[in-house]
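Structure below; questions to follow.
All protein chains of the complex are present and in place, except for one that has been dropped.
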Amino acid sequence: MTGFLLKLLFAFLVGGFLCAVAQLLIDRTKLTPARILVSYVVAGVFLTAVGLYEPLVRFAGNGAATPLTGFGYSLAKGVERAVDERGLIGAVTGGLTGTAGGITAAMFFGLLAALIFRGKPK
Amino acid sequence: MEGNNRKSGIIRLKRCPSIIGHAAAVGKKEHEGPLGAQFDYHDATDRFGQKTWELSEGEMQHIALNLALAKAKVPADSLGALFAGDLINQCTSSSYGLLDINAPFFGLYGACSTSAEGLILASLWMNSTESGSAAVVTSSHNCSAERQFRFPVEYGGIRTPTSQWTVTGAAAFILGDGQGAYITELMPGKSIDRGITDPNNMGAAMAPAAVDTLTRYFRESGMKPSDFDAIFTGDLGFEGHSIVNEMMCADGINLSDNYLDCGLLIYDREGQDMHAGGSGCGCSASVLSAYILPKLEKGEYHDILFVATGALMSPMLVLQGQSIPGIAHLVRITKERNL
Partner (left out) sequence: MKNTTEYAVYAGKRAKKSDLLPDCLRAFLTGGLICAGAQGMSELFLSLRIAEETVRILVPMILIFLTALLTGLGIFDNLAGFCGAGTLVPITGFANAVVSPALDSKNEGLVLGLGAKLFSVAGPVILYGTSASVVWGVLYWALGQLR
């Protein structure tokens, strides 16, 4: 039980920290939310490439995987796996293979929601 | 038009048209605001019975104009001209919304200054034609404006403290020669760009234009701010309103407590979480109809300045790194024809 709660706590702390940093950047720099999303994904790819993100995922689980940096992590991991298996061509196929679930779910549920619901004023 | 020579920016009207009918139609948040009860019509769904936000905005104009025509007892087909504008590309809320109004139509774009731009052009029209009446209609709709200028309506964006809330509202004014407040002087604004590039700080982008117009007006007329019961800017919000106060003060003109801003009047800024206040073509127009004109008609005001401000902003040019020009048109409205 303590193991379970600790995992939750680590996920909470790391995930919350990544969000708080983004909020700081939005409030105090010219980075707009859209640019934050792009930078976080690219940063995730970079941090995985230099070997820093993998340990964080092992430590915090979804605390590191759920933020968009984790999306970058999946892209980079996917590419590594594909290159290991298939050589250079894996550099082109691996990224989207590693993130296929998330992207497809977003597209499909997006389509469904758009078809079912009607827009509401703010 | 006497005094309308090249040197002078103030246009003193010979035939002072009166606002013989006016009405405002608004959405839910505006109805919940401090002026809520004073608007003629509201729709709590913001849809006005239409399928898309763009058509909702057009319908809102249609409702406001018909209410105003009914109050003025003027049939639509006797209107000499219709001056209408909104924020949507190609001015479609006006052109589509007012399609069945059988009157000569001019579509205007002056961003949020369109209400005063329309009143100026309609007054000039009355002075240069034999027309018995002319109408001015302007509108903005929060959802159609969000879509065009910012993000999808359902997008969870983050708003900054200086950002303003586009008013869902339309107002119509019928100009004629009967009972009502009189338009006596006009001062068209100049577009002024002082280098603001933050699209979330429209108040700062528009403030220099308001300062320019007001300063020119006071210099030329020799009048002081205290000569008026009230001075209204259109939608500068908290930020722009205080910048105007500061800049005018630095120019040696002290605006006092009688300087108000429509964007600060329409919402309860704290209670409704409206950040810097309201904006949009519907903001100054609906406040003019629901708040300012009734006070003139009741005699609480005798002489006011109405300065509608607009940010001539295009999301495309902002992305291209261009700054945002502002404009401010002035209309002097009085209770009596001759002061």
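Lettered A and B in written order, each chain numbered from 1.
Operating definition for what follows: contacts are C-beta pairs under 8 Å (C-beta built on N, C-alpha and C of every residue); 3 or more make two chains touch, one makes a residue touch a chain.
These numbers come from a predicted model, not from an experiment.
Undergrad: Would you mind spotting which of B:Arg12, B:Arg194 or B:Arg216 touches the chain that isn't drawn?
TA: Selected residue, touching the omitted chain: B:Arg194.
Undergrad: For the chain that got dropped from the picture, name the residues of chain B it touches.
TA: The list for chain B reads 51-52, 147, 151-162, 193-198, 201, 204, 207-208, 239, 242-243, 273, 323.
Undergrad: Need a quick check: the contact residues on chain A for the chain that isn't drawn.
TA: Residues 4, 7-20, 22-24, 26-28, 33-34, 36-38, 40-42, 44-46, 48-49, 60-63, 65-68, 70-72, 75-76, 78-80, 82-84, 87-88, 90-92, 94-96, 98-99, 101-103, 105-107, 109-117, 119-120, 122 of chain A touch the chain absent from view.
The definition used in the following text is that only the chains that are shown with their structure count from here on.
Undergrad: Can you name the residues of chain B that touch chain A in the complex?
TA: 27-28, 45-46, 53, 142-143, 146, 153-154, 157-158, 168
Undergrad: Quick check on the complex: what are the chain A residues that touch chain B?
TA: 26, 33, 119-122
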